[in-house]
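What follows is a set of notes on a single structure, which appears directly below.
A single protein chain has been removed from this complex, and every other one stays in its place.
On to chain A.
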Amino acid sequence: MTHQLGRVVSQILGRHFGEIVQQVGNDLFMYGSKTIGMIVKTTGLPRTQVIESLRTLLKFDLATFEADATVEYKLNSENILLLIRYPRYLLQMKSKYGSEAEMIVEELLQQASCTATVLLVTVMNKYKDDKEKNLNIVNLKDTFISLATAGYIQQAPVAELKDGSEIPILVPVATIVPDLDVRDLMQAMTSNLADCKDNTYWKVNYDRFHLDFRDDMMIKAITRRIDENAGELMRLMLEQMYLSSSAWAVESSPAAACDLRDLALRVHDRPLLHAHVDHYLKVLEENGASFIRRAGDAGGGQYVVRTKRAAEQLLEALLDHTVTERLGSKAARIFRLIRSKKYIEEEDIQKNAMLPNKECKELTYKLLEEHLISVQPMRKAASAGGSAKAIYLYHVKLYDAAHAARELCLRAAHNVSRVSSATRAAHARLLDKQRRVRSIVHGMRVRGEPQQNIDDVLETLTPPELSAVSGAERRLRALSAAELELDRALFLISCYFAFPR
């Protein structure tokens, strides 16, 4: 809960839900938890608006409440950060399950939670005129079911009233994959949605996506380090891991080499992997950035996936990149040197890094200043001369360095989103005008009006306006791409924090 987090969270809320929610969010963030009355008092907003904002926040799981004598609200900042990850979820769905899944998840993210019937019918109605998509309810239903089976969507917690209390508490429920009847769905499409009987609510399960992202990072890393076949093997090992261990376990339970071999032989189009499975296992173990470890010899060898170690390694790679870009490759050399030696004296840094004395000192102090390394003074036992000289040992506290990197990411994310809202504000009128022109032109095209009239409408945007607007759009695109990339970095760091220290 740092100041930087607060700044980003506030920006995100402002962009997605407008100023009032942003104000309420800021207030909650600053004070931790608060009652409605208190929020009204400090923000000076009318009570109805505060309640409305809280309702929005609660609906999207961006705030929680605790009921004692009074009901206190609390911001869920981690979930707010996820709002910038939405495009990535959609992309993941599209590449893994196709565009129908993407539409379902998109709708569900927008609705926060809703019943299967409402969800599918809304998606269906939204796109039914779209010939390209060519939706049909049966496919949609099947996709929904496979998403539920794979755990990308889950049942939302249900509200329960405790005896003698008016405040409901949310109780998580186990997801049961539903049996949807197509005929009911068809009927719901034609009738009024409000009176459908379905009352099981669904929502998106972010964690399931995060597992995908993490696996993807690990597989890509191995592919970079060794090759695609090794990456494929890594994927198989992760798959195997999910069968027997919890997803965020520090280490998976051991998998037998012969099982892995069988799995590998079943993969298509990997002749090299088929021919050299054992060799790949060995190379993966020895040169695979210690992602896996041989745990025993039973059954031709047992292998363990070291998920925590992998997260650390990935984090270290991120830190290395950051140091390289911020302070130069020499500083990165010092940084890695200190890390690999655990504790090291200044003099030895210089000797091993092969850098001139002065440069080396300067860089070391800069690293210190950015909280990427730390220093530990050690008093030598006073020698006979009484000159008790302290020696200074440098070392890397990964946890602290990760925090520093996270802060940096949050700062950057805030700045990027700040710039994009400033850009949007500066060109608000033009962007708005363009949007209107576009929708008018679209309408005219649909109606099949002559090209001449369409051109007339298009010309209401003058060339200087057009160039200004396209410039602004380009900037906004670059900014949102940057935001997505920053979110990837944040995700990598959060993977590291997901494990116990």
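Just so we're on the same page, a contact is a pair of C-beta atoms (placed from the backbone, for glycine too) under 8 Å apart; a residue touches a chain by one contact, two chains touch by 3 or more; residues count from 1.
Rule of thumb we're sticking to: contacts and distances are computed from a predicted model.
The subunit not displayed here is recorded in UniProt as "DNA-directed RNA polymerase III subunit RPC6", chosen from "Multifunctional methyltransferase subunit trm112", "DNA-directed RNA polymerase III subunit RPC6", "Cytoplasmic tRNA 2-thiolation protein 1" or "E3 ubiquitin-protein transferase MAEA".
Considering A:257, A:305 or A:355, the position touching the chain not shown turns out to be A:355 (whole complex).
Between the chain not shown and the residues A:317, A:398, A:437 or A:457, the one that touches is A:317.
Between the chain not shown and the residues A:221, A:292 or A:469, the one that touches is A:221. Checked against the hidden chain, the listed residues A:276, A:293, A:403 or A:433 yield one contact partner: A:276. Where chain A meets the chain that is not shown, the touching residues are 7, 217, 220-221, 224-230, 272, 275-276, 279-280, 282-283, 286-287, 289, 313-314, 317-318, 320-322, 324-326, 329, 332-334, 336-337, 340, 347, 352-357, 359, 405, 408-409, 411-412, 414-416, 418-419, 422, 474-475, 478-479, 482, 484-489, 492.
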